[in-house]
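Heads up, one of the protein chains got dropped from this complex, but the rest are sitting where they should.
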Amino acid sequence: MDRREAKDRALARYRQERDWFAFLLEAAGMMNTPEGQLQVKLLNILLDSKQKVVECVENDKPFIAAYFCTAPELFTAMDLPWFMIMETPFLGATAPYIMEDLQGAEEMGLGTDLCTAIRLPIYYIESGQMPVPSAVIGLLSPCDGTTMLQQILRHNKAWHNVPLFCPDPPYTSDERAIKYFAKELRQMVKFIEQHTGRKLDIDRLREVCEESNRSYALWQEYNELRRAVPCPHGWEIGGAQAFAVSQCFRAGDPRCTDWFRQLLECGEAKVKAGRGANDYVPEKIRLLWFDIMPYGWIFEFMPWLEQEWGAILVMDMFSNFPYTLIDTSSEETMFHDLAKRNLMDVPMIRQARGTAENFSSDIVRIVKDYKIDAVIWPGHMGHKDGAATAGIMRETCRGIGVPFLHIGLDLFDKRYTSVDEVKDKVSQFFTGMGLG
Amino acid sequence: MPTFDAQVSSVAEYVETLRALGRPTREFALPASVDGLREGLPVRVGAGANPKIILRGDTFVELGSPDAGSCAVVLWTETPSLIRDGTVTLIGPDVREAAGSSLPFGQIVLVGGTDLSAEEHQAIGQAQYVADQIEGYMVRSSSRNIWSRVSNEAATRGFSFETLGRSLMLIYKSSLPKVQAMEIVFVTSSRDDVLRLNDIARAVSDISMEIVKEHWKARGFDLECDLDCRSCHDKDVCDDVRKMIAARARKKNKAAAGQA
Partner (left out) sequence: METTIKSRAFEELAAAAEGIMNPAVQEWREGGGKVVGYFCSHVPTEVLMAAGILPFRMRGTGSTGTELSDAFFSSINCSFPRHTFNQALRGEYDFLDGLLCVSSCDHIRRVYDNWKQNLDTPFIKIMSLPKKVGDPQAEWYREEITLLKGELEKQFNLQISDDQLRDAIKLRNETRRLQRELYDLRKAQNPAITGAETLAVMVAGSAMPAERYNALLKTLLHDLNGVNGTRDFRARLMIVGSELDDPEYIEVIEEQGGLVVTDSICYGTRTMWVDVDEQAADPVEALARYYIQERPSCPRMNDDQPRRAQFLRDLIQEFQVDGVIGERMLFCDFWCAEHYMNKMDFKEAGVPFIQLDREYITSGKGQLRTRIQAFLETMGK
């Protein structure tokens, strides 16, 4: 395969995903609601990001592969296009070709007990279906799988010479840990500068961080709205999109702040009008879904939850974070606070990176503040540390008198536990607990 | 078991320092009893007293935003005499003096009771996040500090820091009967003054971790779950485990008695 062919192959799935989102954009454009308009805005931001990466590949311009929780504000400040290596499972898991790709991932010979969200990108890398960047910023938390993804990436012949840097996340969450991680982020910047030719301008970083602060402040304000009874939004709009906008695409971009502003206005209007998430189904159960949503089969499950049970997803793991301002008064404070945010605040990293207190303290606070009726730990097959925390979560919930359900499923692959099985377990749980 | 007694003294020193620096300081002497605290409250206090969230547009004053600065500390002691029961100290502007502002906010809650122990530690810490229990006052769901709002309506009805202090004392004393004395300090004078509390907060946090560790160790293990035991096929396992725990506890008690 010559270089041109290899590039085309590497871009094939990426373009296909871009086109899938273009299709979703068309569909969202037909939704004549404020929420529909939010989806349109989000998809436009997403498509813009994707198109920039495609152009970089086609024109041999620098771009990187990275992750959320690796201080994406720095990438924005350096005006560096980037894509998230795990983009497909997190964003594109409903795409029509996913089953084929999951099958391909299985046939690769990696254990089927490795998280699907890790296996899928490995499959794309190994089969040459992921754009090869100028450099990679790797992720080493929250789980064992992410560490191995970086190692397989380095082992792959096509990626072997792609420079790779992984900021090392300490296990503790004190000032010493923050300072250490801040140093790792500084090393990361040097690495990016060396391998992309882009330079970090501190004044520009300040602008980006201030914009990011504005976005996050609006997000935090929006999260307060979800405490209202009834909750103004359910699964369709909220944490997943907010997370994508703030972390995955152009963090610290005014378009992101604009999106949050609109989200907030939309939410406030509904709260003032006393409107719930679903105009046709009254809110009966306020749920904490304590993980990311089941992106692989979301459309088959989430609407059912609302319509069948009046169960509104008031809060989920990706929506919840403690808002930490980035102090932009100096270079040092910015790196310090970026380290703190990316080590301790970012959803999922926040809970799963460190000790189990992070799980239990979040549950207690969310249940209280959001008037949660039931906590569901989906039990994704890739969340091994979470699986070993199930007992602690159960006991925490028992201590605060809220029902707890641990399911056992694959958030990305409905073949692991069928959607019907999940519905059945949830139904039995609600019935058994006298909910709905 | 570690205690917070040294930090209780640190709080008193902190207040005196700010007073000496000329910060406007006011003290309110509140009743000790639950009924006394409830009398004269301009707002409702109790579960569900503030059912609605306070929107931006309805906010009279914002307290403790990350921009303005926030620090919240809760300490408890088995020596109630260390605490001036019923005293609320305010250093800085009151609510009515800060319309439309975003004030820095320090909140120090001191709790005393001769029967207080590690058992109550977490409940004491959690109670400061009042959720919907104070009408016209909302603590935002941001886990590491107290970031809150007073609504326009509550301010119109005379909501002040004395009201807040009274409400907190009412909540604590009614939900935690072992609490015999309470003292609260609010700081709104400046961001620097509030952030000065971080030294005390750090020491409290370290001690808290020790208490939590010891408390979990002492709890043993509990297999209670939400299912109905009569229909649960794991009941035998639970029963065996409980017997085992009981046997081990008896063995330990015997050993401890033998040593004593």
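Observations on the structure shown:
The letters A and B name the chains in turn, as written, and every chain counts its residues from 1.
Going forward, contacts are C-beta pairs under 8 Å (C-beta built on N, C-alpha and C of every residue); 3 or more make two chains touch, one makes a residue touch a chain.
Predicted model only: the values in this text are computed from it and were never measured.
Of the options A:170, A:303 or A:432, the residue whose C-beta touches the omitted chain is A:170. Here one chain is not drawn; of A:9, A:61, A:154 or A:206, the residue touching it is A:154. Interface note: of A:144, A:265, A:300 or A:331, the residue touching the hidden chain in the full complex is A:144. If you put the missing chain back, the residues of chain A touching it would be 108-111, 113-115, 118, 122, 138, 140-141, 143-145, 147-152, 154-155, 164, 166, 168-172, 176-177, 180, 183-184, 187, 355-357, 379, 381, 384-385, 387-392, 395, 406, 408.
One rule holds in what follows: only the chains that are shown with their structure count from here on.
Each chain gets one centre point, the mean of its Cα atoms, and the points for chain A and chain B are 33 Å apart.
Of all residues in chain B, those touching chain A in their complex are 51-53, 55-57, 66-67, 126, 129, 131-132, 138-144, 212, 222, 224-228.
Interface residues of chain A facing chain B in the complex, by the touch rule stated above, are 220-221, 223-225, 227-229, 268, 271-272, 322-325, 357, 361-362, 364-366, 368-371, 394-395, 398, 403-404, 432-433.
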